[in-house]
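With one protein chain held back, the other chains of the complex are shown just where they sit.
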Amino acid sequence: MRVAITGMGIISAIGNSVEENFDALVSGRKAITDIANIPTVHANVIKVGEIKKTNDELATELGLSADNNYSRTAMLGAIAAKQAVENAGISDINQYKTGLISATSVGGMDTTEKHYYDYFNDENLVKYIAAHDGGDVAQKIAETIGLKGFVTTISTACSSAANAIMLGARLINAGKLDRVVVGGTDALAKFTINGFKTLMILTDGYNTPFDDNRKGLNLGEAAAFLVLESDKVVKEQNKKVLAYVSGFGNANDAFHQTASSENGEGAFLAMEKAFKLANLKPSDIDYINMHGTATPNNDLSEGRAVIRIFGEENVPDFSSTKAFTGHTLAAAAAIEAVYSVLAMQNGVVYPNLNFETPMQEFHLIPQTEIKHKKIEHVLSNSFGFGGNCSTVIFSKN
Amino acid sequence: MDALKQELKEKIIAVLNLEDVSASDINNTDPLFGEGLGLDSIDALELIVLLDKDYGIKLTDPKEGKNIFQSIDTMADYITANRTK
Partner (left out) sequence: MKTYINGIGCVSAQQTFEGEFAATFATNENLNVLPIVAPPYKDYFSPIAARRMSKAVKNGIVASTIALDEAKLQMPGAIITGTGMGCIEDSDKFLKAIIDNKEEFLTPTSFIQSTHNTVAAQIALGLQCKAYNFTYVNAAVSFESALLDGKLQIEEGEANSVLIGGIEEMTDYTASLFKLAGFIKKDEEGTFPMLGSKTSGTVFGEGAAFFVLENQKSDSTYAEVKDVEINNEIAAEILQLKVFDFLAANNLTVADIDLLVTGINGDAHFSNYYEELTQKQFAGTPQVYYKHLSGEYNTASAFGLYVGANIIRSQQIPGILKSNDQSRPAYKNILLYNQYRGLDHSFTLISQA
C-alpha cells in the first residue's frame, strides 16, 4: 500500500496554517486556554484548545454572504480543505474522478444547540435546521472547493478522520477514485463540553499524557484535510509527494461503550493490521504519535497495546500532541496526520508536554524534549467511543 | 434508614430505566455492580449525579463510587453520613 499525499491544510488552536502549526509544535507553544467563544457555567473549571476566531471572523475569511447557514464546524472544515486543495496545486477540482471524505462528530450542533427553543419564535433561525447533520458539513466543504462527485462523511467519534484517510486510500488503491480530499472537522460546543464533563474525564488544568497523575483531557477544536492522489495523477501532473499512506487498520475493542479494554485489544488489532498492510515491522517505526488523551483509561490501555506490539524495551520515540491542541475529536486523526507528515519532512519528534511522573504500570517514557532525527515511518493512533480503534502508518517514501 | 433504602431502590430503578425490576427484587446486601443487577461504569456515573442532585453530595473522583455503590446498604450508610439535603 502506497498512496501519495500531495497537499495538506489545517486550522487548530496552535495555528491557522500548516506553517503556523509546525512552528508552534517545535517551539513548545501549547494553546490550552480559558474558553472565550462559548458561554458555559464550566468556564472556570476547564481549559480548551480553542481557535481564537469568532464565527463572524471565519465567515468573513470564507467570504460568506450574510444569510449563510454555515455551522462553525463547516467553516473550519471549509478553511482547511481549501488550504489543502491549494497546497496540492489543484486548479480544476473536477478534472479527475475526485472525492471528498469528511469526518465529524459535532456536525452543526455547535450552531443548532444555540437555538433549541428559539426556532419557533424567530424565522431567521429556521435556516440552521438544515445545518445540523454531518452531511451538511461535507456539502458545505464540497461547495467551497467546488467539488461535484463522490462526497461522504464518516462519524466514529475520535477515530473518524483516521477512518476517512483509510477509506480514501482504499478507493484510490482500488482505482475507484483518482484523488480524494480526506480529513475531519469539529468545533467546540456546549454539547460536547457538557458530555465529557458528565463522563468525568476532563481535567481542570492542562492535560498530561502518559503521566501517572493524569486527570483527563482538554477538549479542542480543529479541522485538517489532506489530498491523496493516485500514481497516475501524480505522474501526469508532476506533483510533489509530501509523504505516503502506507498502512492502516481499523478494529473494534468490543469491550464497553466508552472505556477501552485493560489490555488494549482493539488498539492492538488495529496496529497489527496496519503493519501487515504496510509490510513493515514494528522496528521500522521511528515515531509514534499516540492518541494519548491523558485520560486514566486511554493512556493505560494504549500503553499496554503499544507494549504488546513493540515490546516494552523497544517502543520507539513517542509523544501525544494533545497537550498542545487539546483533543479535537473527529478532527484529531487529521491534524495528527498533518503533524506526522511534517515530522517526516523535517526530521522532528515533537515533545510530549506537561510530563512529570512515569506511569507505574509499565516503563513507558514519552519524548519530553524536541528531538531531531531522520524519520522514515510514523505510526498514528486514534481511538473513539464505541471501541473504534484506528491506526495509520505514514511513510516518507 | 429503611425508608431511605426503599427510596434508593425506587430511584435507581427510575434513573437507570430498569424496566421489569421492582424494588422488592433488590436485596439490601446484593452486589449492584458486576453480578447482581449487573450495572456498569456508566450507571455508576448516573448514580454519582443522583447523589448530587437528590442528596447534595459531590464526588469529584469517579473511582470513589466503587466503594459507595457496592450495595443498597453501603449507599444508604454513605448518604446518611454525608447528605446535605
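A and B label the chains in the order they appear, each numbered from 1.
What we mean here is this: a contact is a pair of C-beta atoms (placed from the backbone, for glycine too) under 8 Å apart; a residue touches a chain by one contact, two chains touch by 3 or more.
From a predicted model like this one, the values you see are computed outputs, not experimental measurements.
A.B. asks: From the list A:60, A:198 or A:345, which touches the chain that is not on show?
C.D. replies: A:198
A.B. asks: Of A:147, A:161 or A:202, which residue touches the hidden chain?
C.D. replies: Once the missing chain is taken into account, the touching residue is A:147.
A.B. asks: For the chain left out of this view, which of A:156, A:185, A:260 or A:320 touches it?
C.D. replies: Here the residue in touch with the unshown chain is A:156.
A.B. asks: Can you say which of A:36, A:254 or A:365 touches the chain missing from this structure?
C.D. replies: Counting the whole complex, the residue in contact with the absent chain is A:254.
A.B. asks: Name, in rising order, the residues on chain A that touch the hidden chain in the full complex.
C.D. replies: Output for chain A: 40-42, 100, 104-105, 107, 109, 113, 116-117, 119-120, 126, 129-130, 132-136, 138-139, 142, 147-157, 163, 167, 170-171, 173-174, 176, 190-191, 194-195, 197-199, 250-258, 265-266, 269, 384-388.
A.B. asks: What does the interface between chain B and the hidden chain look like in terms of residue numbers?
C.D. replies: That gives, for chain B, the contact residues 15-21, 37-38, 42, 45-46, 49, 52-53.
Definition applied: only the chains that are shown with their structure count from here on.
A.B. asks: Starting from the mean Cα coordinates of chain A and chain B, work out the distance between those two points in Å.
C.D. replies: Roughly 38 Å, centre to centre.
A.B. asks: What does chain A use to touch chain B in their complex?
C.D. replies: That would be residues 198-200, 256-259 of chain A.
A.B. asks: Quick one: in the complex, what on chain B touches chain A?
C.D. replies: Chain B reaches chain A through residues 40-42, 45, 48-49, 61-62.
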